[in-house]
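Note that this is a trimmed complex: some chains were dropped, and none of the rest were shifted.
The first chain written gets the first letter, and so on, giving A, B, C and D; residue counts start at 1 in each chain.
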Amino acid sequence: MIHPTFALLSNFSGAFDFIFHTREAQTGGVHVGGLHQVLSFTWEHVKLSGAAILIACAVAIPIGLVLGHAGKGELVAITISNVGRAVPSLALIAFFVAYIGVGFTNVTLALVLLAIPPILTNTYIGVRQVDPEVIDAGRGMGLTAVQVVRRIELPLALSSMFGGIRTSAVNVVATATIAPLAGVLTLGDFILSANVYGADGRLAGAILVALLAVAVELAFATLQRVVSPKGLKVST
Amino acid sequence: MAGDRAATTGTAASVEFRQATKRYRGQDAPAIQSLTLEVPAGDICVLVGPSGCGKTTALRLVNRMIELTDGDILLDGQSIRKRPAAELRRGIGYVIQQVGLFPHLTIGENIGTVPRLLGWDRQRIAERVNELLELVSLPDDLRDRYPAQLSGGQRQRVGVARALAADPPVMLMDEPFGAIDPINRERLQNQFLRLQAEIRKTILFVTHDIDEAIKMGDRVAVLRKGGVLAQYATPPELLMHPADDFVEDFVGADRALKRLSLLRVRDVDLWKAPLAHAGRPTADVRAALAEADVPHPLLIDSEGRPVGWLSERDLAHDTVPETPDTAAEPIVELDDIVRDALSDLLRSDTQYGPVVDEHGRVAGVLSVELISHFLSSSRATEQAMGPAERVAS
Amino acid sequence: MLSSVVVPVLAQVQIRSRSGNSCIEKNRLCPGWIVDHFDRYTQPLVQHVVLTVTSVAIGFAIAFALALLTRRRRWAVGPILGFTGILYTLPSLAVFFLLLPITGRGTLTAVIALTAYTLQIIFRNIIIGLENVPVDAKDAGLGMGLTDRQLLWRVELPLALPDIVAGLRIASTSTVGLATLAVFAGAGGLGSEIISGSNITFKTGVVAAGGLALLLALALDVVLLVAQRLLTPWRRVNAA
Amino acid sequence: GSDNNDNGSSSSGAGGKLIKSNSANGDVTVKVGSKNFTEEFILGEIDAQALEAAGYKVKRDLNLGSEQIAFKALKNGNIDGYPEYTSTALTSFFGKKATDIPSDANQAVDQAQTDFSKVGLVAFAPTPFTSANAVGMLKKRADQLGLTKVSDLKGKSLNLTLYGSPECRQRPDCLVGLEQNYGLKFKKFVPVDIGLRYEVLDKKQADLSIIFTTDAQLSTRHDVVTLADDKHVFPPGNVTFVARKSTVNKAGADMQKTIELVQQGLTLKVMRELNARVDVDRETPRQAAREYLKESGYTK
C-alpha cells in the first residue's frame, strides 16, 4: 500500500489530466476525457437540472402562495417536505426507470418530484411568516386578495422561497449524477462507467460534480441575497 | 401647496352605527351587541372600555375587515353593506396599534400605496407624499428610508400619514399610541390633536386608557364587556354624570379633577378684584370692597400688573401704600389649565389668585371656591375645550 | 484432460418450467412476494440503519462540540457554517469517490461522507436554538447567580432542545435517503436492493427497498419527535 | 493443475462430487469478488459457498463493478479471486483483438495464463458454458425487417436505436466492433445500466439491445431473438476463476480443486436456468448458488 497522501496526489493529478486531455478508453477503441467531452456532459447535467428546477418552480410556487395566503394546508405543506426529504433519490430514479422508462424526459420528471417539496414548503412558510399586522394593514387599505399576494406576501416571501429553490437545485444537481443509470449522459457517467474512463476519469467526475454543485449553491445564495427586499436588510 | 393643503382639510363624513351586532363564529356571546351611536362629521369619537369589550371589533366592522352579523353602519347616510369591501376600505384611513408598515417598501412607497391603487400619476403621488410628510412634521429626507430605520414615534406618524394618503373622510385608529411609552405618548397625542385641528376628519379612536379617551375625544363611547354601550357622551358629561356605577368606576374617583384638566382659566367667569392703585385714597377702595367677591383689595401698578393684596392694616392709612403686606401669589394666567391653577392655589396658602392676561394685566381673580362653584354649574360642560384647543398652547 | 472430466453427466440442476404469467414473471408489483421474501431485506436494512445512525450520531457529536467552541468565539460561526455548508453541498456520490483513494471502498467511506453531509444541518440548528433562547431568561439566569456553565446546561440547552431535535430530524431523514447511495461506495444498504444486478428492473424490489427506506426515515423521525416531546414537557401545556 | 482434476474425478462417483470440509483450511481466508451483473453475482456466490463448504473462511466483495475495477482490486489484493470471462480478459486486460480470440476455451485460458502470471495471478480451468455478447431484438421487429444475422443490419441500422451498457460504447466486442467490422452506423446509441437490457426492448425505446447469450430471457421468453454474429466480433468466453498466486499457495490444493469441481456443472442450460432464477424468479444470487450446489450434489 502506498502512503495515502502520496496516492492522493498522484490520483488527483491524474484526474486533472483526464479533464484537460483526451486519452484512450480503458476498454480500448475510442478516446475519452478532455475538455470537449467534459463540457458536453456538464451541459447535459445543467440542462437536466435546469429543466427540473424550472418545472418544479412553476408547479410549487403558485401552490405555496395560495396555501400560504389562505393559511390552509399547514399539515400538507409540512408533511410533503418531510416525506419529500425522506424519499431516496436513487429509489425515485429507479422507480421511474422500472415503471416509466429511461431517457431525458423521465429522469427530468423524477427530478421534478424531488425538487418540489422544498420549494413548496419554503414558499408556504415564507408567506406564513409575513407579519399578520402588515397584511391586516394592507387589507385595511383596500388591497384586494390578489394585490395582497402580489404586493406584500410575494415580495416578503421571496427570500425564503429562493432558499427552497436553492436547496432543491443542490439536491437535483447531486441526483442528476446518477442519471446515466437511466440513459442520460451527465457528469455522473465519468463516475458510473469507470471501466470506460478509468479511475482518473471517475475521480475527475467526482471533482467536476462537486465543483458544479458548489457553483450552483453559490449562485443561488447570491440570487437569494439579491431578491430579498432591501427594507429587510437595512440595519436599524 | 395651499391648494394641496386644501385637499387634506377637505372631506369628512358622519359615521352611524345602527343596531350593529357582531357574533363571532363559534362564540355564543356577541362581541358587539346592537350598538347604536352617531359620530358627527369632523369629530373624534373615542371607543373606550376594558380589554376584550369589543372595541377593535366595533372598529373593524366599519371598514368591513369583519362583516356585520346584524344591523348596519352608515357612512354619510350610505350603508357600508352596499359597497365592495376593497373599494370601501380605500375610502377609510386605518391605523392599527402595531402600525403595520410594509417593511419592504420605503416610507414614500408606504404612504403612496393607496394613491397608487387609485391610479394617480407618479407626479401627483410624489407631491402628496411630500405634503403628508410635512403634515405629520417628518423631514422629507425620510421618504427613501425603510421602516426599520425609523424610531417608534416616527413610524407611528408614517402610519397616520399613510392612512391619510387618499384624504379619506373617515379614519379608524386602534390604540394608535398603545405601544409607546408614556412620555413620548403624550407628545404624539398632542401632535395628533394639532393635526386634527387642521384636517378635521371624522375619527374613530380606540383606547383602553380613560385619560387618553378624555383627552382625545369630542365624544367618548364607553363599552362594557359584551360590546354593550354603557354611555356615549362628551368628556365633561361623562365625568359629571356617569351613566352608572360601571362608568363611574371606569372614569375613576378623581373625575372632578379630571374634568378640570379640560378647562382653561379663561373659561371660568372670574371674580372681579377690587383694584387699588398706590397713592389713591383708601376710602374709594373700601367702597369698592363692598360689592366685591373678594374680601381683600388687589394693589396693581400703573400697567395694571398685580402687586399684592392689601390687608386691613394697609387700609388703615388714608392712601394706599406702595408695598402691600402679602404678595399677589400665585399668579394665574388666562391660558392655564384650571387643574394646574387649582394645584397652585392649594400649594400657596391663599384662597385667591389674581389672573392675568398675556400682557400680565389683571383680568380677574380665581379662587378654589369659584372653581368648585363653576364645576357644579352646568356651564363647565359647554365651556369645556374640544380636544384640538387643549393643545393650542 | 478437462473434457474427460466434463463428459460424465452430472446430477442436473432441474430446469423449471415457467408459464410466464405469474405476477413475478410478469414483473408486476407483487405485495405478496414482498411479504414472503422479507428476510431478503433484513441484512440490507440493518446495514442501512447502522450507516444512518452512526453518521448522524457522529455528526451530532462534532456539531455540538463546534457549537460549544463558538460560544466564546462568535466570529467562528460564520466560517464554520461556510465550511460545513460546502460539505453539505458536495454530492455524496462524488464524496464517495473523492474519498476512495484515501479510505478505499466500504462502510468507513460511506459514513465519512454521510457525516460530513449532516454537519451543517445539525450545527446550524444548535446555533439557532441557542440564539432563540429568550434574552430575558438568560438575563434572569445570570442575575440569579448562575455561572456560565450552569446557564448553558440548565437554561440554554433545554430551551434550545426543540430546535436541536428539529435539526437531527432533518439530518436523519435525509441521511436515510442518501444512504441508499452507499452501495456505490461498497457499503451495501438498501441501495443494493435497488440497483445492483438486475434489481433496477425489478418493480416489486424497487418499491420494497425504496418503501423500506421511506419507512425507516419516518420511523427515525417519529422516534426523535417522541424523544423531544418527552424531553420538553413545558411545550405541551396550553397557554393560559 | 490437471492432476488435481484427476484426484477430483477419481474421488468422484455418485457421492464423489460431494465437497469435503477440510479443517486445515480453517485458518485461510479467501476474499471472493465479482462484477456487477447477475451472472457474475451467481458465479461469485457459487465459488464462495463452495470454498466455505471446503472449510475455508470466505469474505465476499461482490458487486465490485466493471472488469477494470475487479481486475484492479484483484491485483492490489483487495480480493483474492473472482470469475472472469476469458474473452474479456484477453481483450480488456491484454489488448487482444476480438477476432483473434481462440474459440476453444482451454486455449483461451492458456493464452491468458501467461499474461496473468506476469502480474502474479493464475486462471483456473474454465466453465463448460460460453457466454458472449449478442445483438438482441424483439422477434416481431426482426421478422418485420427480415433480420437474422448482424450483417443484415447493413443499410437498415441508420434508423435503428441501439442500447447497451455504458462501456459498450468503447468495447471492440461491442459497439466498436459493430461499427468497425460490420461497418454499421446506428441512429443513436444509448448507454444504460446493464440490468435494463431487456427493459428497453419491452418499452420500445430500443430497436436493438446488447444482451448476453447466457441470459435467462433467451430460454424463458420466445419474443426475443439474437442476430447471428457472422463476423465474429463477439468472441465467446468461458468463465475462469482468476486468483492471486500467493493466495492459491497459501490455501493449498483444496481451493483450486473445489472451484474447478463446482464449475463443471455450469453448462449453458444450467447457467441460463440459474440466471432465470435470479432475473425472472427473483431469487437472490446467494439462494440460486446454494440451490445449484445442492441440486448438483456438491453440498448436502
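What to note about this one:
Everything that follows uses one rule, which is that a residue touches a chain if its C-beta (ideal position, glycine included) is under 8 Å from a C-beta of that chain, and two chains touch if they have at least 3 such contacts.
Remember, it's a predicted structure, so these values are computed and weren't measured experimentally.
The displayed labels stand for chain types whose copy numbers in the whole complex of this file are A x1, B x2, C x1, D x1.
Definition applied: only the chains that are shown with their structure count from here on.
The fewest steps needed to get from subunit C to subunit D, moving only between touching chains, is 1. Subunit D has its Cα centroid 39 Å from the Cα centroid of subunit A.
Work out the mean CA point of subunit B and of subunit D, and you get 99 Å between them.
In terms of their C-alpha centroids, the spacing between subunit B and subunit C amounts to 66 Å.
Residues of subunit B found to touch two or more other chains are absent. Among the residues of subunit D, those in touch with two or more other chains are 193, 196, 199. Pairwise, the chains that make contact are A-B, A-C, A-D, C-D. By the touch criterion given at the top, residues 1, 25-30, 32, 97-98, 101-103, 180-183, 185, 189, 192-196, 198-199 of subunit A touch subunit D in their complex. By the touch criterion given at the top, residues 65-69, 72, 76, 91-92, 95, 163, 166-167, 169-172, 176, 190-193, 196, 199-200, 203, 205 of subunit D touch subunit A in their complex. Against subunit C, the residues of subunit A that register as touching in their complex are 4, 7-8, 11-12, 82-83, 85-92, 94-95, 97-99, 170, 173-175, 177-178, 181, 188, 191, 202-203, 205-207, 209-210, 213-214, 217.
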